[in-house]
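Below is a structure I'd like to ask you about.
A single protein chain has been omitted; all remaining protein chains appear in their positions.
Let's turn to chain A:
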Amino acid sequence: MGEMEELRKEMENLKDQITAARKTFQDSTLQEAAAGVTVVGRVQLKTRKTLRGHLAKIYAMHWGTDSTLCVSASQDGKLIVWDTITTNKVNAIPLKSSWVMTCAYAPSGNLVACGGLDNMCSIYNLKGKDGNVKVMRELAAHTGYLSCCRFLSDTEIITSSGDCTCVLWDIETGTQKTVFAGHQGDAMSLGVSPDFKFFISGACDFTAKLWDIREAECRQTFGGHESDINAIGFFPNGNAVITGSDDATCKLYDLRADQELLTYQDSSIMCGVTSLAPSKSGRLLLAGHDDFNVNIWDMLKAERVGVLAGHDNRVSCIGVSTDGMACCTGSWDSFLKIWN
């Protein structure tokens, strides 16, 4: 087995090489660059709307690109499309499987998707001819639960799964275009870059990976977390990635410097991060935790500048609308709240 030994040695050498290369580019820190910036004043957001209607834990929510409609998924077996301004339910879609873990709104507003323990990603057409919302496609091939899904367009969607892979699907044919394999643990969350060329995934192997969608390869891997990464998102300019983990911290990784820039942590925060969303300028990071709260961080100064306390159970999902006007939180208490 000499060959295996050699390969293992080469793997270790390459890992050391990457660590060393990152160090040589570490001529400064984000703390130093932001030293002259004043911390954001206390951020106090108020609940403006409460969306009531789900009968069980809410597991996921996603804003539509119009900043008014959003979709939520609950283990009561329903996908609900809400008008967040009137709080009316635009659609209440009954699901075949109630064990839903994720949902997504297509940028066009025409489709929504969801999936979970059924290992499938189901696509629903909201704009059907007869007005009824029907299943358009069932994307089945994953051998593990569907943890997250995000549309690239009405014809393509990316999914992450408990089978450790992410997949790019052709919705029209219902087939896998690309399988992104590499994570050594369940892929828990994914985010698409603002230019739709890349996506990032966070997994139970404690790493985040950056994938080139068209080249079908993993470009970079980021470590540092001490537990599962549950939430991931792009910084608004697409040059950095934010992760949230069961280790109760969030981290900011810069893609071009290929390394971690900051960790957002506080000794008083002991509960894992379930969800996260940056504000429109990227200055604020909103992170939902198992302890029923959302912590608001000044992303440049790594200081906690606010808390959203309003849910009676775990905050499972969070999203900031496209125009940045509001943040929506979804909870195991079955309610969604709109804050600004």
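Just so we're on the same page, contacts are C-beta pairs under 8 Å (C-beta built on N, C-alpha and C of every residue); 3 or more make two chains touch, one makes a residue touch a chain; residues count from 1.
The rule we apply is simple: contacts and distances are computed from a predicted model.
UniProt records the chain missing from this view under the protein name "Guanine nucleotide-binding protein subunit gamma", selected from "1-aminocyclopropane-1-carboxylate synthase", "Guanine nucleotide-binding protein subunit gamma", "peptidylprolyl isomerase" or "serine C-palmitoyltransferase".
Across A:Ala248, A:Val320 or A:Leu336, the single residue that touches the chain missing here is A:Val320.
Think of the hidden chain as still there; on chain A it touches residues 1, 3-4, 7-8, 10-11, 14-15, 17-18, 21-22, 25-30, 32-34, 37-46, 48-49, 68, 84-85, 182, 217-221, 235-237, 239-240, 254, 256-259, 261, 279-284, 298-301, 320, 323-327, 338, 340.
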